[in-house]
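With one protein chain withheld, the remaining protein chains of the complex are depicted in position.
Moving on, here comes chain A:
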Amino acid sequence: MPEARVIPLRPEDDEPRVPRPPSPSWEEQVTGGLEFLRRRLTGDYETDEFGFDPDLTDHVLLPLLRPLFSRWFRVETHGVENVPGSGGGLVVANHSGTLPVDALMTTVALHDDHPEQRRLRLLGADLVFEMPFVGTVSRKMGTTLACNEDAERLLTGGELVGVFPEGFKGIGKPFRERYTLQRFGRGGFVTAALRTGAPIIPCAIVGAEETYPMLGNAKTIARLLGLPYFPITPTFPVLGPLGLVPLPSKWLIAFGEPIETASFGPAAAEDPMLVFNLTDQVRETIQQSIYQLLLQRKSVFG
């Protein structure tokens, strides 16, 4: 007689179900809200030298982004184990989608899906900080100006820094060029990583390209407004403010294996050839990863 074997009735129940922490009752929520209000009214919270306001980020900004992250774009995060749990690290990602929604979604992904709830400190273009409201809110969310001084300061402070080396070339590219990486700036991000010995974590984002497909670019209007581009999408500016609603594309964010830089030593930042090679290596890795993710994704809105 063959040995008796336990056959699970419902195989999907095999994994022990972790009971979800009970969602707070409405009284607790109101209490938390009141306490938050008291802190805000009396200024009793901490901010750092970059203008980052963790209290506001955790209680207002991230909760606002979460529905967009989980319901609208149904973001799937892969490879968070490649992001170090502590210490500095430079997350380098592709940039797309007319508006920098991909930066916000990556921030949510690293905070909600990483076991250490890591905060991504983004580096933004100076245009961001020139704009009223946008600049202030960005700073409060932890963004700072994309310059080597700030990047190195954050990395030495053990922060996880997010950078999009394509800049406006990536985010403002026409829809027909979707998922092709643009030039990676001047490799400033590599020098920052080399000087501080922080690992570079390549990150590929798929889905952002379809949020606001940019069919045309009204260059004259852009020049008049002092913007790098003025997008024409299927819904904007035809539908006015409604055109600001992003299309509900399916998103995948994948963090690749970290590229270690500490062994080169800080002096390697002065070696342009090494900087170029590393830049290309990061770029190639991200491009490959994007192609893989595109194959994985069933359909654009799937």
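Convention: a contact is a pair of C-beta atoms (placed from the backbone, for glycine too) under 8 Å apart; a residue touches a chain by one contact, two chains touch by 3 or more; residues count from 1.
Here is the rule we go by: contacts and distances are computed from a predicted model.
UniProt lists the omitted chain of the complex under the protein name "UDP-glucose 4-epimerase" (options: "UDP-glucose 4-epimerase", "Arginine ABC transporter permease protein ArtM", "Probable Ni/Fe-hydrogenase B-type cytochrome subunit" or "Spore germination protein B1").
Listed residues A:Thr31, A:Ser70 or A:Gln288: the one in touch with the omitted chain is A:Thr31. Within the set A:Glu81, A:Glu116, A:Glu149 or A:Glu177, the residue that contacts the chain not displayed is A:Glu149. Residue in contact with the omitted chain (choice from A:Phe50, A:Phe69 or A:Phe164): A:Phe50. Where chain A meets the missing chain, the touching residues are 25-27, 30-31, 34-35, 37-38, 40-45, 47-51, 53, 126, 129-133, 135-136, 139-140, 144-145, 147, 149-150, 153.
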